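Supplied in structure tokens, the structure appears directly below.
A single protein chain has been omitted; all remaining protein chains appear in their positions.
First chain written, first letter: the chains are A, B and C, and each begins at residue 1.
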Amino acid sequence: MNKWNRDQIAQKVALDIPEGAYVNLGIGLPTRVANFLPPDREIILHSENGILGMGPAPLPADIDPDLINAGKEPVTLQPGGCYFHHGDSFAMMRGGHLDICVLGAFQVSRRGDLANWHTGAPDAIPAVGGAMDLAIGAKKVYVMMDFLTKTGDCKLVDTCEYPLTGIGCVDRLYTDLAIIDIHQGQLLVRELADGLTFDDLQRLTGVTLTYQPAH
Amino acid sequence: MNKWNRDQIAQKVALDIPEGAYVNLGIGLPTRVANFLPPDREIILHSENGILGMGPAPLPADIDPDLINAGKEPVTLQPGGCYFHHGDSFAMMRGGHLDICVLGAFQVSRRGDLANWHTGAPDAIPAVGGAMDLAIGAKKVYVMMDFLTKTGDCKLVDTCEYPLTGIGCVDRLYTDLAIIDIHQGQLLVRELADGLTFDDLQRLTGVTLTYQPAH
Amino acid sequence: MINKTVATLEESVAGIFDGATVMIGGFGTAGQPAELIDALIHQGARDLTIVNNNAGNGDIGLAALLKAGRVRKIICSFPRQSDSHVFDSLYRAGQIELELVPQGNLAVRIQAAGAGLGAIFTPTGFGTLLAEGKETRHIDGKDYVLEYPIKADFALIKAHKGDRWGNLTYRKAARNFGPIMAMAADCTIAQVNQIVSLGELDPESVVTPGIFVQRLVRIQHQPAASAA
Partner (left out) sequence: MINKTVATLEESVAGIFDGATVMIGGFGTAGQPAELIDALIHQGARDLTIVNNNAGNGDIGLAALLKAGRVRKIICSFPRQSDSHVFDSLYRAGQIELELVPQGNLAVRIQAAGAGLGAIFTPTGFGTLLAEGKETRHIDGKDYVLEYPIKADFALIKAHKGDRWGNLTYRKAARNFGPIMAMAADCTIAQVNQIVSLGELDPESVVTPGIFVQRLVRIQHQPAASAA
């Protein structure tokens, strides 16, 4: 069985983003999706700190400390992009104006609850940033994560054990083993990694899956 | 006894506006205040339709239909003025950022309730505009009105009979007979028209006045 | 390639359905998208709920839409003006419903819709006829009225320059309700005086980012005062 690696997962997300979509890529793994966006599609990236039309990292000589992304890394602006303040930026998110956001996750529940901001460990310093706004605001919320934790527990669960980011907000999971839609209380397996059967996948999780390939 | 005429009232208001004040002059009589602002003071006029630094009417050749005041009359923009949308404009008003607004009134109550938007007549078509926002938002609300109606009733009353614009919002009255502060439940007469005595004024109204000249 | 520009006024208003809520920009005639309104009259949608600051001036633009009998209800702050005779007659005849909203509550309710808020406590109107029957609350020494967002199916607005991504700038006080209505409608349609190349608008000076605009159409006929 060939798990999808992180670049392969990112590529699968990227290919599902249509021309003209307004997209926010969360900090961390989701940022990688930008590397695989089809060059023949115009896709407009949003950064919570007040940018639409965000472009790739600049050459070292062109780094501008006033032009960074949500992860505080230097970025560029594409022609047609613009700047705005945090009020407008989060109105875009909370007001349902973004088409897609892509987030990482610690756990996702079968009802689409998302936990991705806080381990809940007693000594952890909590930091939430824009995660909760993205989770509840975008028209479609995609999650990128490994199907299992390093210790072999499934991250797709009946009920999240970690503190929640948002309730019933996840629409689709892109994992190293499968792509799964969360739709009307069902978990619809759309695609499986090569050599993995539906029964293999079902055995790895305590929640009931339904096989319904996308094509 | 010499009543103050409308220009004299407007002049008295104008002279009380300090340098640097952000001021909204309501539609109608208050607009006249602009004609008497001391030229040596910089005073910044706000118009609810998205202008700060509003200047006087343009020459006929310079009239621009995109540059009008709240009364829909052509105006100009002073150097240092700027434009913004209605959300920001009313945030300035509601958020307490304006120093002074000057409004007309049908009636004002002894507690500073204002009635200036609706006669309450059954066949009247109501129109409120920005009156309620101005009434509750500016740091100081000044009212310009005649002390008596044409039929001789006093417009400073115990309780407004007309529908209210705002509750307890009026700080000062500029009338044709006197200038009166509404302060902590008292009506403090600050200035009287020439030849008018305090007792004359008191006899014209059913509410209790206190004589406390400003100088 | 993203291209939100449409070639004709007819296309720009396609799909506006009977019973739709339509925001129309403008304060009086400044910023009123007269050509889009004419196109909407031509298009024929009826039973509309209109959101505008006023209720039409003279016999053109919004007044003409009212006169054509297409408007079931209007949500506005200042219907009665010296030249609002079309509205006045319909209102007196009981042929149009009026929801009168203080201008700042109109603005902030539109903003609340655009920003995805569920409701807001506003001080404006407390204790007045226009707050009758509404929930109120005393917060930190002051009284507030609970008001709900005003959303729309469509917004028709007038801007100055636009590009194919839908970024917009405005002109002087014609800006007024345009930017906030653009944020509150499912489909925002902007008429512009000029369409410029992508990247030509200064990214610091874009007033309405293209994410809030679905269609834009250039108005060929430019009145002198709307140029530059």
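Observations on the structure shown:
Just so we're on the same page, contacts are C-beta pairs under 8 Å (C-beta built on N, C-alpha and C of every residue); 3 or more make two chains touch, one makes a residue touch a chain.
For clarity, every value in this text was computed on a predicted model and none was experimentally measured.
Only one of the listed residues, A:Trp4, A:Tyr22 or A:Phe90, touches the absent chain: A:Phe90.
Across B:Pro38, B:Gly96 or B:Gly206, the single residue that touches the chain missing here is B:Gly96.
Checked against the hidden chain, the listed residues C:Thr122, C:Asn176, C:Asn193 or C:Gln214 yield one contact partner: C:Thr122. Think of the hidden chain as still there; on chain C it touches residues 108, 112, 115-123, 137, 139-140, 142, 144, 148, 169-172, 202-205, 207. Although one chain is not displayed, its contacts with chain B can still be listed: residues 19-20, 22, 42, 44, 46, 52-53, 77, 79-84, 87-88, 90-98, 137.
Residues 47-51, 63-68, 72, 77, 83-87, 89-90, 93-94, 118, 123, 125-133, 136-137, 163-167 are the ones on chain A that touch the missing chain.
Following the convention adopted for this analysis, only the chains that are shown with their structure count from here on.
Chain A and chain B have Cα centroids lying 54 Å from one another.
For chain B, the set of residues touching two or more other chains is empty. The set of chain C residues that touch two or more partner chains comprises 111.
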